[in-house]
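Selected chains only, in their assembly positions.
Note that the chains take the letters A, B and C in the order they are written out, and that residue 1 is the start of every chain.
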């Protein structure tokens, strides 16, 4: 099946992300574009639903198949929802590669951050800083996107695990829909409640945490997730301790390389490619 | 008093409110052709099947919203009921319930929300916007609490039949989802046009007081409209959980607005008393074609939003302009919400 | 009164609305085969009493006996219908989006199995309409019909119910004289069949053609019940208003002075074609014509509500351009519109705010801030000048009775200095005493040198009040008469002077 497409001008590769809003996805796209232009002869297109929604992501997959895809690089919204659509896609001869987050359906390769592990790393960083201040107990607040996004839920869970067996109390997670202003309000409420540490599970949540700490004074320690200009400036000013920076460009770049290898029938190596996180602090910026 | 019965064209043109339907049908055809020219894949039979399957849920919720709008009310809870239906059905199936039992219980829960809407609006006389804003929030809460604040796991192999029935299967070469939408459309169109209940739904939307004084049971007619709305939302929720094979708490977000858009583009008046389900089909199709076509055209979300917004406004504006050629009285009627 | 003919007996009925005792120990009796006139001033409680009888409102206390059996508990519209009581409401109650037939059968649709039988309903609707000699297709949308036609559909709807008690609350206020004739012959037929009819109207002169007995109410109280023919009209009026009314059409003579308003060749749609007219200071110019003659449209075009196609308006010799009501008001031309519910009142605002609305330019300072003291003064003055009956000026306009609402609509224009005031059917649906007040008011304006333009469908009124009468037919001015030469016959001749279509085509 793939041969027919090839004749009419290279491989058709689609990148399908969760939505189109985050800088994160843009960086995945950039990486993929870079690899595509390096490799040449690839008809590459980025499809994304307007909002994060399983049904809409499935529609995107169906559309990509209808559009004659040879391969799909997918950032799955959740592990289960898309599996049947992927089965249909594979039935139509489409190769599947996961970037950022995988679904429960076998694929060529998964290139992702291990969100649970990264969440735990964030937790450990926070514990280390609190202990350094002599704080060994108290309340901890978590701000996340919503309870339906698998990746942030995994970060939240990893973060909570890091506190197992310690004297800290983890309060009910607050969901801000990724809205930095709402996260700021929620963080301020947490601070009023007397928390000693705060965790933001994505970019918007982290910005809110940082701003709330900046205003309340630095008695509370904040850690976050993702890298953006605003987050970096909050780290520089000491309002955030650190952030877990993912490498979305690597996901896109390496993902595209894997895709082309798979389409050419070459070996792609291990089925899991950890793109890693780096802990960014004031010191290593 | 002409003999318009003879000529079928005249007969169609004599249907109340057909004007807007025809205007937007032309719009739909133009849109489709434009997208097809931009990207020939759009005309492929595979994409047409796909497109129809994407239009089906919008059509279904459009039917529900049209019923409610015709009574002169509005239903903001549609999206949340979709979410509730998706989560309740999936949660039960992951816990091993028989799909049929799960569907029945889900339906009961959704209809309860519909009944609550109807009673709050007609019996307790709350403004429908606020009553359904309340139930919208409550139903979303129920969707979230159904599986204890998590999306469900996979509904599993046992429910494959369920998934095929609502989404993946085909009957006579057409996806089941399309069949479901078509059959329900025929039924609800028949009820609206040919039964007493349908007549009463138009009557209360046109003039509540006059209908009441004529002995129409206003409460029961309002309830029926909201129950239809909850019913189709429930079906869409089931389609969603069949599509995903799991329950997602966010499912159906903003669907109430899509439903209003589909209805109103198709000529259903937000003032009540006026509208045809034929129009809703065209409205839903325009919505579907836009979403699908813009994605193929590779437009970024921002541009997509701007184009959709403009088309929503222009399609209704066109109708107003077309109608304004025909005297002022009707225009006045559409002036306020 | 306790004979077996007595089919409605209401005793000691009371009903209170917030702030108003609408009915206070009222009794009402009705026998089969009679037409009972229910009379009283605006706000006397006539409509309220009949709404209780037809199940729209529930009574606070009192008893109702229908066809000899006591009504237990509250009536509902449906229950009343089943018992054979039908009502034609004072305010139109139609579903504007539905067809005539759909409206007539609303709530009692004919079904075959579970499917509506539209054909059958259309056929039966046609029968009822034919029996009323109304030429309307049962499949027309009600909203596209003129008010008078809608009123006839209401009547047809009540007839279709084959009621034994038929209540008509001011059925003729929007009808043409031809339609009124049809209605009256129908009432006589129904009476002959043993139907009992309650007839509410402020047009006392029409009562003699149909009425057998009268019940008179005042201020929510029962006053008297008697045979119609044993009472003189003056007697009836004095029972209604509680005092003698001296002149039905008061008249003051003033000298006719210079021209104030001149309309030349006004065209606006089909209903206003080449209309020219002049209004002079110190006179009342009446515009007569049949319903649908285009008088309303003419006043609306002058006032800038509807678009003008061509024509000139000169005010005090200067040409003015009016493209919206605000322009007209600024120039000093104002309009008291015909349909108070639709065009006259903001029903959710208080009487004070309604009266103040067109006068805000006068009672605001330069920054647009309202002077609340002046606002109250203006409202109070209008209330006392027009004897508007209400608990306080702060009540919603919607809570007033029909006639008092009309007075508010008139009242809001009297607070400012205008040059020309146009009244479109200002006395529709209001009682004799209030009518006389409005005539007085027009006379006052005339004395102040304000041009008065007065549209009315009631011949006696237009002849009694105007100094000069122009007659319209089919959108054109067809004649002009001085008061001294005006007779009903002459006016009618002009009012039916339709264009000869055939000739027209040859032109």
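Please note the rule applied: a contact is a pair of C-beta atoms (placed from the backbone, for glycine too) under 8 Å apart; a residue touches a chain by one contact, two chains touch by 3 or more.
The structure displayed is predicted, hence computed values, not measured ones.
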Can you give me the copy-number formula for the whole complex, using the labels shown?
A x1, B x2, C x1
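The working rule: only the chains that are shown with their structure count from here on.
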Going by the touch rule set out above, what shape does the chain contact graph take here: line, ring, star, complete or other?
line
Between subunit A and subunit C, what is the separation of their C-alpha centroids in Å?
71
Whole-Å distance, subunit A centre to subunit B centre, using C-alpha means?
34
With centres defined as the mean C-alpha position, give me the subunit B-subunit C separation in Å.
43
In the complex, the residues of subunit B that touch subunit C are 1, 16, 194-196, 198-199, 202-203, 205-207, 209-216, 273-274, 328-330, 333
Looking at the complex, which residues from subunit C come into contact with subunit B?
56, 77-78, 81, 87, 89, 93-98, 102-103, 106-109, 111, 114-116, 137, 141, 143-144, 157, 306
Which residues of subunit B touch subunit A in the complex?
41, 44, 46-47, 50, 53-54, 57, 144, 149-151, 153-154, 163, 167-168, 240, 243-246, 248-251, 253-254, 291-292, 295-296, 298, 300-301, 304-305
